[in-house]
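Only one protein chain is missing; all other protein chains are in place.
For chain A:
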Amino acid sequence: MYGWIWRHLPGNAWVRSIIALALILAVVYALFQYVFPWAEPLLPFGDVTVDGASAGGAGAGQ
């Protein structure tokens, strides 16, 4: 997988390293900005309210 990506990046080793670093940063940014905020409410840590609902959703209020 990673070998395949590396072989398909253009340029010499330096250019490839820089592109790879940029790709990693882009992936981390996407995770922090979009994926994790979406996934986080699915975990139970946000349940701080008493709401009579099942434990699945985090505090939908009264």
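In this text, a contact is a pair of C-beta atoms (placed from the backbone, for glycine too) under 8 Å apart; a residue touches a chain by one contact, two chains touch by 3 or more; residues count from 1.
What we mean here is this: contacts and distances are computed from a predicted model.
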Per UniProt, the name of the complex member that is left out, chosen from "Sortase", "HPr kinase/phosphorylase", "ABC transporter permease subunit" or "Cytochrome bo(3) ubiquinol oxidase subunit 3": "Sortase"
Residue numbers in chain A that touch the chain omitted from display: 1-3, 28, 31-32, 36, 39-41, 44-53, 55, 58-62
